[in-house]
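The block underneath contains the structure these notes are about, expressed in structure tokens.
For this view, one protein chain was removed and the others were kept in their places.
So, chain A:
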Amino acid sequence: MFWLDTKRVIKSGFINFIRSSLISLSSVLVVTITLSIIASLIFLQAILQFSLSEMEDKVDVTIYFTVGAPEEQILNLKSSLEELPEVASVGYLTSDEAIRDFRLRHTDDYLTLQALEETGKNPLGASLNIRAQEPSQYESIATFLEGDSAVVVETSDIIDGDINYYKNKEIIDKLTSIINSSQQLGFFFTFIFIIISIIITFNTIRLTIYVAREEIEVMRLVGAGNKYIRGPFMVEGVIYGVISSLITIIIFYPITSWFGREMSSFFGMNLSEYYLNNFFQIFIIILLSGVALGTISSFLAVRKYLNK
């Protein structure tokens, strides 16, 4: 009985979809627009996240050591820093590496190189480059470095000058707040846009079902149970969702390719690659959103006439 009913409901949903082609077309159009908005927001979020993490990567704290500071102590400090939960990574640059990098950077600058040769020895000390998990955590790392734990006290006289955190503090704080507020703003707008498009879709589908309200009433009067009335409309909703998500997925292929070709350097990321690499997740999100939009809207719209 269940399968017989289900078969009939699905068949009738498909037949209705085909027969009311104009209504179906406009519903598919509206759902497609909604899904395109959702897809665009997915890409915008990706660009935003990417730019923000780029910015985050630019923030770090470096500790410079005096020339000739014993490596053992430096490595000691490095490993205790690495144990801090806030620390993502600690990079160690020996003074040899420092001078090599310096030379590389100044290959064209004879005067500087000559001056360096004249001193006859390496004036650069080793350094530790610390990256936090989150930009907001540099503060507590700096606090650790000023504290009185054994390692810190032990190394205090080989540290050359202040750690550069305080010099950078203002920039770091500004970055942190920009990152936080852009994330919040991003989520806020995503949320608003999704709500708006859901409302528009819901109203469109409600309108198409409003057109069929007399049909619903007749079905009720000839003794049709709710599943026979509501079922085909929900099947139509599923069809709207599936077709719209396929259209959306397809039209975003040339769109992202264009962005990939033309705008990669502007965004700092290749949207086309992002789309292809995350194709499956994006497809599932779009498909589920489409099907959910179509079915839930139909369900709610028909309910109004069933509970009369």
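Here are some notes:
Note that in this section a contact is a pair of C-beta atoms (placed from the backbone, for glycine too) under 8 Å apart; a residue touches a chain by one contact, two chains touch by 3 or more; residues count from 1.
By our rule, contacts and distances are computed from a predicted model.
Chosen from "Hydrogenase iron-sulfur subunit", "tRNA modification GTPase MnmE", "Cell division ATP-binding protein FtsE" or "Nitrate reductase-like protein NarX", the protein name that UniProt gives for the omitted chain reads "Cell division ATP-binding protein FtsE".
Only one of A:75, A:218, A:284 or A:300 touches the absent chain when the whole complex is considered: A:218. Touch with the chain omitted from the figure is made, among A:210, A:228 or A:267, by A:228.
As for the chain not pictured, it touches chain A at residues 1, 4, 8, 12, 15-16, 19-20, 212, 214-215, 217-226, 228, 306-307.
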